[in-house]
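Pasting in a structure now, in structure tokens, and then I'll have a few things to ask.
FYI, not all chains are in this one, though none of them got moved.
Letters are used for the chains, namely A and B, taken in the order the chains are written, and counting of residues starts over at 1 for each.
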């Protein structure tokens, strides 16, 4: 049923194998560690590089209807996923934790996106580079919907003496969060530089393009370490959340694939869109939730995303979604 | 003379510094990259700095009793909302 060749082709790439190596290190009790702030360096680099490249692609494709439709679909999914996720989570968890986890799943995981893109390059399947704009624009709506849920449904339990966080602070966090800001900023820089002609782009490409695969590989080694440590914590969170962390990305990806087929996306672009919807944010949403919903337990929304959904998407999800896409969308 | 130790999340550092300044302290010191476990059951780790959640900060303030009193009043709501701990002990300048 599952296309094992495709799955193996994904697993036997350096990024995924190093991700396994990181998980293995934790499981065997090795003291391997990528000390802070090195993971931050890799993460900043990847955001800058992907943003810049996306901006260049956006300039090349122009602001066509296809672009607007794709990005619009991403914003739509980022707003809708938290709503139905919240309803499911509310059956077992309180308002605060439900809203925080729902927001994380509405938003997306940059590294999952990047890994999927690398996989498409290995397969030499074409895709629309401007999808990175969708990546950049999915964090903010999910954060806002998550906070609206808390405002509307959770207000009563706040004690009177407590500090209040206004809507300004929420919007600030949603749009000026360091990751979102760097991604959108690099996108704009890429766009502007590409407009000036190919020289500037080429000079930076040695840095943003040639190094990319290596840094991704290194970063996934670290993410393997982080995910495996979170996996432990997740065990304590119980079967409900574990089930949620595996089934939710599947549901979101399949809805996304349906939408992609309707909008006429190519196979490669549809995979990127599916992965965007399936991913759970661990870079912008946690920071926003920590500030505005301190009642929620960070270890819940970080562990579900990093400990289970992230490895699931990287290892199983990417080849699985592509296989489904191939049966639904005809090759370019 | 007193020594006040405050430990809370890095994300609240700016708020904390504003509180400290408004209490008229003669100075303060900040050590970042502090991890730990507290009442919220959270074990922060440097490995999660990449999530933007950051780690904790340990802020030390050496000050006289009246400033300590002001700090006490100003710190309590902050700690109640965001979590974190603060303790006072006595000391003398060299």
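We adopt the following convention: contacts are C-beta pairs under 8 Å (C-beta built on N, C-alpha and C of every residue); 3 or more make two chains touch, one makes a residue touch a chain.
All of these numbers come straight from a predicted model, not from anything done at the bench.
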| item | value |
| --- | --- |
| Composition of the entire complex, counting every copy that the file contains | A x3, B x3 |
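What we mean here is this: only the chains that are shown with their structure count from here on.
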| item | value |
| --- | --- |
| Chain A contact footprint on chain B (complex, rising order) | 9, 11, 33, 40-43, 45-54, 77-78, 80-83 |
| Parts of chain A lying in touch with chain B, wherever the complex brings them together | 33, 35-37, 39-40, 43, 159, 161-163, 177-179, 222, 225-226, 229, 282-284, 286-287, 290-291, 294, 297-299, 302, 306 |
